[in-house]
Every structure is written in structure tokens, then in C-alpha cells.
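For this depiction, one protein chain was excluded, whereas all remaining protein chains were kept in their positions.
Let's look at chain A:
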Amino acid sequence: MPAPRRPEPFPAAGEQHAPEPPPAGAEQRVPGPPLAGAEQRVSGPARARTRVVLAEVSRRQHRPGGARTELTQQTPVGEALIHGLVRAQLALALQLSAVVLVGLGGLPWLFAVAPSVGRMTVFGVNLPWLLLGVLSFPFLVAVGWTYVRLAERNEQDFTDLVQRPER
């Protein structure tokens, strides 16, 4: 059913219970979700200048779509989709923590059971000093860089899946 996808001026009927922000630019107080710390009031006569400071600011009106509707309406399909994303991101984070756990966390143990490693010198500097004092930092940055790249790829895959046109 290759229906032509046109922008719809109004949300579909089935979507009305989804949390929607008011039109952007509304300079008035908007009750947000239970976020007491972020919801702020301005005292005194400055009321007119109150702004919405909650996460809704970054949200936009969106057009209804297939998998997107599944997500926002929390159907079993949508649940499975987001569940898969969470699992993928968690697995990635755990894998990279394991790299750090072995690469850095193993060092005290290694130095303890094999003291000869600690006595080795490179360019006149003892190996533990070089590893901890200098090399650990680029190592951490490299792991972090890998994570950002792979996590963004996971999200891109998910976005592609959700935004794929309905067939």
C-alpha cells in the first residue's frame, strides 16, 4: 500500500493523548512533567518574561509515522524496538568498560603478582610510571572516542529503522 506521504497539518486522532508541547514561541507558563527542580517561577512583576525551561523546548511537532507511532504509543512493537536499542547501547558500554577493566584495572594486579614488570624501565622511566602517568590518559580518550562513534551508529541504525517509509 504505497500511500503518498504528505505532511499532515494536524496530529492524527489516535495520537492526541501523546504528550505534546504547545506551539513553539508561546511565552507563557506551561506545566511540565513532575520536574520540580527544573520548573522555576519568577517572582514579582517579571511574570511576563517567564519561559519554559523543560525538555519540551527541544521537542517539535511531529508527523505521525509507522514505527514512530508504535514507539510513542508504546505498542508491543514499539516496546521491542526501544528494548533492542537499550540492550545494544548497554552491551556497547559494558564491552568498552571491560576493555578498561582489563587494560587499566588489571595493572595493579599485574604489578602485584609480577613485580619484575614494575621494575622494567623504558627510556629510563619505570614502566608503571609511564603507563599510569602518561599512557593511561590517551587510552581513556581513545576508548571514549570509540564509544561515541559506535553509540551514535547504534542510534543512527535505530533512527533509520524507525523512519523507514511504510510499505
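Worth a mention:
By our rule, a residue touches a chain if its C-beta (ideal position, glycine included) is under 8 Å from a C-beta of that chain, and two chains touch if they have at least 3 such contacts; residues count from 1.
Note that in this section contacts and distances are computed from a predicted model.
When the unshown chain is looked up in UniProt, the name that turns up among "Transport permease protein", "ABC transporter ATP-binding protein", "Cation acetate symporter" or "Sarcosine oxidase subunit alpha" is "Cation acetate symporter".
The omitted chain makes contact with chain A at the following residues, 33-43, 46, 49-51, 53-55, 57-60, 62, 68, 71-72, 74, 78-79, 82-83, 85-86, 89-90, 93, 96-97, 100, 104-105, 108-109, 111-113, 115, 118-119, 126, 128-129, 132-134, 136-138, 140-141, 143-145, 147-148, 151-152, 155-156, 158-159, 162-163.
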